[in-house]
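Before we start, here is the structure in question, set down as structure tokens.
With one protein chain removed, the remaining protein chains of the complex are shown where they sit.
On to chain A.
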Amino acid sequence: MLFGISKDTLYQQSDVILAWIVTLLAGGWLLYYITKKEKWPLIMDYIQSTNHRKVGIMYMLSGLLFFFRGGMDALLIRTQLAFPQFEFWVIQGDKYSGVFTTHGTVMIFFVAMPLLIGLMNIAVPLQIGAKDLAYPFLNSLSFWLFFSGAVLFNLSFFFATPPSAGWTAYAPLSLDEFTKDPGNSFYIFSIQISGLGTLLTAVNMISTIIRHRAQGMKYTRMPLFPWATLITSFLILIAFTALSSGLYLLMFDRLFGTTFFMGEGGNPIYWQHLFWIFGHPEVYILALPAFGIFSDVISTFSKKVVFGYTVMVISIGLIGLLGFMVWVHHMFTVGLGPMVNTFFAITTMLIAVPTGIKVFNWLFTMRGGRIQVTTPMLFALGFIPTFVMGGVTGVMLAIPAADFQFHDSHFVVAHFHYTIIGATVLGIFAGMYYWYPKMFGKSLDEKLGKWHFWLFVVGFHLTFLPMHFSGLQGMPRRTYTYIAEDQVFTFNAMSTVGAFLMGVGMLFFAWNIYRTHKSSKEVSADPWDGRTLEWAVSSPPSEEAFERPPEVFASDPLWKSKMGEKELKFIKSTRPGPVATNSFIPILFAGALFLFSMGMIYQWYWLAAVFAIAGFGLLFLRSFLDERIEHYKQKRYKPEDLKKLLHDKRTGFFSYLVIDSIMFLILFTTYVMFTPAPTGPKPEEVFEARTLIISSLFLLPSSLTMLLAEYGLKKGKKGALRAGVWLTLLLGIGFLVAEGHEFYTYIHEGYLIDSNVFMASFYVLVGLHYSHVLFGVGWLSNLLIQQGFRSLPEGLYEEKQTIFSYYWHFVDLIWIFIIGIVYLPYLIS
């Protein structure tokens, strides 16, 4: 006995204890090392930076850190499964559930996503000749949101309560009735926060690519990596919003007693739909950028243009589109019926067509070329057969009757590792070796790179090929052991050996990075004899690289200029670029959200409240520290420039509105599906026409007053502007009071969020709209305070008010839908 803790418990928690010790030691050493090498200024610089390369590097570093974490989990899994009825350490039962859940979640959200986004950050602006991403501050914010989500997730293990319902968090297992400890709440909040970061990145990428391409960089001349990034970003907008909405509902089920996904009125299958509407597009979100990288790499090292460029672009688009029409192939065994199964089987098979086209185009890009087998190219060559193997098992899985056998067995584990590792992870490695010069101005060692490749790829096939067979032999996934009669020992033993081989491969990679940074060998601007614009600037590029952007005259402009076709000229920029800054607000804001989440997870609501307020405070502060205020004052932009700037902002804001619309769409669907509920309050007895009319009388006219303000702004009529803005504010506040009174009455009468699923879906929908109005009122007040306090420079106030007006009209529009869908059907009858 030690402090009243028995030896048994101590042993049971030895994994957690060890993790604490190792982390503290490593952390301590790191602090010492940083201090000794005087690296603090460097670190402070990165933390505050909004530069795309620096943010990209932070994504890469954290992605690799979490890769280490997820990889350790993979090795624990494989060790536990090495022999029949083996008991390795404590990795059985709940511990095993924690390990595979962590492994899957970390690998998808905190490894594959950030590594891809990191590469996008580093390469995309350079490839399209943009000075930076469209919204540099937002980019830094995205990173810190992702990072704090990831840290939050990892923390759960250190508190000995990792999430344990799989990365899919199927209800009702993921609800508090069956998984009491806070693990799955960690899952909800960490994914929510980092998902928000990902959504904002998508907004940023879309705006960057649409608005900031260099002169002459037409869409038809854009390299395939930016193309893939653009389409991926659209997929993110839709898919991650579906996930966010699902998590939002799951949160209410876990913490606030609603029953969307369980019990009499609820439906656990609804969670599966929401999850896979995210989940399937997610696999293309992971694959498409990798396809883009491979296209660039294969073309560069075959010394040929991409074969069938147009078709390549179209097939990326088609894959993205079809990606949203196949999610039910994860649910063939659920019992949705033969028609549904057949429909989704066919759509799934169809995806093989554009994918196949891409494979042949890659092959024919190589044909007739001069193939230089460098490390990035080697990864591309490993990718093609590996990914195709994952693709063909995908087609086999698309056949429902066959999938009844494959589903949830190790066959599926094999399949998705073939696609995710085959495409995404190999693509990330290819991209890292390829663009390393642009990150650090150094090249990774080719020889070590080849060791890395061979060990990793051979280890990979040794690990995952046998899993097809253990699956067919009847081994379900997510099981921590098997018995001798199952006859899967040989397959599992092979897998385990292979996994360690991959681990050794990764050690070579780590060694390679270490060695490269020890050496002082610098690298030229164009070490690979490249074709695209990133190779036209120094390695690493200076932050002012495209202050004077190139004038693009063709696709592969650098290559063509090297061939003497035409000189690549750098010209004076024809438009204002993104404004860089240094700011601690992103990391502070992410930190506030982190602590807010801790408050929610442990249901210490005072903590949550404090940090929610802190978060809004930071937003308020931010509006005063906005780097553009000074910038606009100095530059004194011409009207046409101001127009372009407004347009830039609008592109991003409309992307954000897409997110919001989808979220509301899902909540409306939820409402319609669950109303009326089988038991409890009925909408007819709850709703009252009077309150609805009063709230609407406040909110609907406020759109008109906002129009008045816009009119005043356009025509320079101060009076109309003033009146419009102030009236809008007052009407908004009026709505808040009226609607708040409605909620108050309901609560008073005992119609609570947990009364039944009708009330629940009413509150989550109308409540979300309410918070939108609340936020809008805060936003507008903020703007008025700011303008009154220290007037904003010419152009900036106009921009801010215009963007606000879009928001306000949108919120009004949603209210009209609420009237029509939520209230009217039950008030009329």
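Note that in this section a residue touches a chain if its C-beta (ideal position, glycine included) is under 8 Å from a C-beta of that chain, and two chains touch if they have at least 3 such contacts; residues count from 1.
As a working rule, contacts and distances are computed from a predicted model.
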item	value
Per UniProt, the name of the complex member that is left out, chosen from "Sugar ABC transporter permease", "Aromatic-ring-hydroxylating dioxygenase subunit beta", "Cytochrome c oxidase subunit 2" or "Putative spermidine/putrescine transport system ATP-binding protein"	"Cytochrome c oxidase subunit 2"
Options A:T35, A:T479, A:S542 or A:T679, residue touching the unrepresented chain	A:T479
Residue of A:L145, A:A165, A:L274 or A:L593 touching the missing chain in the full complex	A:A165
Contact partner of the left-out chain, one of A:V373, A:V504 or A:L813	A:V373
Touching residue (missing chain; options A:F360, A:F624 or A:Y744)	A:F360
Touch criterion as defined above, residue of A:I47, A:M72 or A:V458 at the omitted chain	A:V458
Among A:F67, A:F110, A:F157 or A:F307, the residue in touch with the chain that has been omitted	A:F307
Residues of chain A (touch criterion as defined above) contacting the omitted chain	93-94, 96-97, 165-166, 170, 172-173, 178-179, 262-264, 266-269, 302-305, 307-311, 332-339, 341-342, 345-346, 349-350, 352-353, 356-357, 359-361, 363-364, 366-373, 381-382, 384-386, 388-389, 392-393, 395-396, 398-405, 407-409, 454, 457-458, 461, 465-466, 469, 472-474, 476-481, 485-487, 563
